[in-house]
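One chain of protein is taken out of this complex; the other chains stay put.
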Amino acid sequence: MSDRTPPARYDDLAAVYINCTLKPRPELSHTELLGEASMQIMREQGVRVTSIRAVDHDIAPGVQPDMTEHGFARDDWPAIQRQVLDADILVLMTPIWLGEKSSVATRVIERLYGWSGELNDDGQYDYYGRVGGCLVTGNEDGIKHVAMNVLYSLQHLGYTIPPQADAGWIGEAGPGPSYGDELDDGSRAGLDNEFTQKNTTFMTWNLLHLARLLKDAGGIPAHGNQRTAWQKGERFGFHNPEYR
Amino acid sequence: MSDRTPPARYDDLAAVYINCTLKPRPELSHTELLGEASMQIMREQGVRVTSIRAVDHDIAPGVQPDMTEHGFARDDWPAIQRQVLDADILVLMTPIWLGEKSSVATRVIERLYGWSGELNDDGQYDYYGRVGGCLVTGNEDGIKHVAMNVLYSLQHLGYTIPPQADAGWIGEAGPGPSYGDELDDGSRAGLDNEFTQKNTTFMTWNLLHLARLLKDAGGIPAHGNQRTAWQKGERFGFHNPEYR
Amino acid sequence: MSDRTPPARYDDLAAVYINCTLKPRPELSHTELLGEASMQIMREQGVRVTSIRAVDHDIAPGVQPDMTEHGFARDDWPAIQRQVLDADILVLMTPIWLGEKSSVATRVIERLYGWSGELNDDGQYDYYGRVGGCLVTGNEDGIKHVAMNVLYSLQHLGYTIPPQADAGWIGEAGPGPSYGDELDDGSRAGLDNEFTQKNTTFMTWNLLHLARLLKDAGGIPAHGNQRTAWQKGERFGFHNPEYR
Partner (left out) sequence: MSDRTPPARYDDLAAVYINCTLKPRPELSHTELLGEASMQIMREQGVRVTSIRAVDHDIAPGVQPDMTEHGFARDDWPAIQRQVLDADILVLMTPIWLGEKSSVATRVIERLYGWSGELNDDGQYDYYGRVGGCLVTGNEDGIKHVAMNVLYSLQHLGYTIPPQADAGWIGEAGPGPSYGDELDDGSRAGLDNEFTQKNTTFMTWNLLHLARLLKDAGGIPAHGNQRTAWQKGERFGFHNPEYR
């Protein structure tokens, strides 16, 4: 059955999943549970998957590539940054607190942003040619609010966002179980939610498809989007609008 | 100079720009002025560009494809929907009011959403294979807030979002001139803002690049993202995460 | 039992609830159902409650008080504006579509904003002395995203926002029943959600308490917040920060 045969190979691709839970290992992260489902699909296709729990690292505040050069005694970010740059795919994962992504997620985005001054060999922003997605869980409300900020940040940095590049789970309004929590009847909250299953699957495959396309194309074509060329005065057809 | 020669032809592509200003024609729309700069780049590459001012049309409230089938005497949306579906590229343009996109932009997104139940021949959401961007102007504050919602909505519907797919102009905090307004010194507000020029150019070219890539690839590969296959029970490698 | 006796009378207060559903009457609005619970508490206290379904009115696009003076043949907004100004309390009610408030809600906020140039007798923004809240329903995700925008807009216009001034209901992630829809077991979705019941009750009473306080105080004291005095040069103790 043709649906079951992927249209390409993906075993030359690498993906980094950064889980922005507030809980250090070995505490259970509900968000990581959902992330595992996505990572598993990628691993089955031979993708090299790296899973990082950001809160386990000492990530300094700031928007410079290495904050030890700006007064901080320690900064674990540069090592994570290298992993991000070695990967074709980045998935940010975060819980929801008060309807918002976690402070750890905000920190990770600030540090990714700290690299946005760097360019690739074509003079494009260094993140070009990569694809990004996001996974969100909470016990109530906020997937879309969180995802719109995370995906916006990624595309602003240079990531391509495939269709339906977010997925998540929340329960009905009000306090309640988190994703994967055992319920009174012995089942696990959210695990049988077909909407979450479907969105997670679609996100994962769309990340693979776009990463494949971009890798085969050698990245985003270098025309009309190179900061170096712009700074030299090239305008790529831009003319100021005429006022009428 | 290689930078000046585009890496491909784009004259088989079509783009729709929907301006969501609150002002009917022939009133001047500051947002349209910025849009013209982007459209001009596309037209120079032979792209068939359609420019729609949504407020000039009678777009009924609702989330069904044709609201005349749901009690409304008139609904101009279905004709716009056809233009959107005939195009490879969609750019939503909106002013900012109280930090938010316009009510016309919200209406347009609701109606685009009304089509999200429709599938293409591969069983994917009908918007798959298309790319989306957004342009925003205001006299103060809100480009990113507006863009994160617009771009999120587009990717949720099935659009691919290229890198840096938004651009805009706002002035310093506080009331002041809108984009293109004549200033005391005879110049025009925002027109010389190089950041706005650059972002508009990069957005436009990245839309072209991704539209080209997707068109040449025959759309997003149909695997792992087909609602029909999912409904028939195909899971594309998704397994529930194991609780540990 | 002291808890059961309200600490004041409220029968001199007036409240306006504007329902921003996309569905005209007589169609059922799930959001209105929740609104009724709040209105009922107010009515029992003698508050004069007016319920408006915005989509039943022809509200022109724009940000001027009366758009018939700006080229529109019809504009039902000025009559609604008068009702809003006659009331001590304003509650905006909206469904969620694609994680966002409705286009009708956005339109209502734009038109409220169109009055923000008007001042009261003390030279304060005309909305001062009033209190605002919001009610939101959807079948999944978005109460907080919607409420943060609605409440922000209201406070920006001059409304005071009491504690916990929003309430709502959403179901588990994914499509599903809306508030009040009959379920297979004959019960109604959301009606027994104690979190929604509690938040609706707390919001309603906090609106009453703050409206009472502000009315008894004769509004927000007129010092440090009068646009007229500011324009005449009064600075109320503001000094530019010293740069150190």
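All chains are identified by letter, namely A, B and C, in their written order; residue positions are counted from 1 within each chain.
In this text, a contact is a pair of C-beta atoms (placed from the backbone, for glycine too) under 8 Å apart; a residue touches a chain by one contact, two chains touch by 3 or more.
Owing to the predicted nature of the structure, the values given are computational and were not obtained by experimental measurement.
Contact with the undisplayed chain is limited, among C:L33, C:M67, C:I80 or C:V136, to C:L33.
Of the listed residues C:T50, C:Q64, C:Q83 or C:N225, the one in contact with the hidden chain in the full complex is C:N225. The chain that is not drawn here is touched, among residues A:S102, A:Q124 or A:Q226, by A:S102. The omitted chain makes contact with just one of the residues C:A8, C:A79 or C:L183: C:A8. Interface with the hidden chain, as seen from chain A, comprises residues 22-24, 27, 55, 61-63, 71, 97-104, 106-107, 109-110, 113, 149, 152-153, 156.
Chain C meets the missing chain through residues 1, 3-8, 28, 33-34, 36-37, 40-41, 44-45, 125, 127-128, 144, 147-149, 151-152, 155-166, 180, 188, 191-192, 197-198, 200-202, 204-206, 208-210, 212-214, 217, 220-227, 229-230, 234-244. Contacts to the hidden chain, counted on chain B, fall at residues 98-99, 140-145, 148, 168-175, 190, 193-196.
By our rule, only the chains that are shown with their structure count from here on.
Centre-to-centre spacing of chain B and chain C amounts to 30 Å, using the average Cα coordinate of each chain. Remark: chain A and chain C have CA centroids separated by 36 Å (rounded to whole angstrom). A separation of 22 Å divides the Cα centre of chain A from that of chain B. Multi-chain contact residues of chain C (touching two or more other chains) are listed as 98-99.
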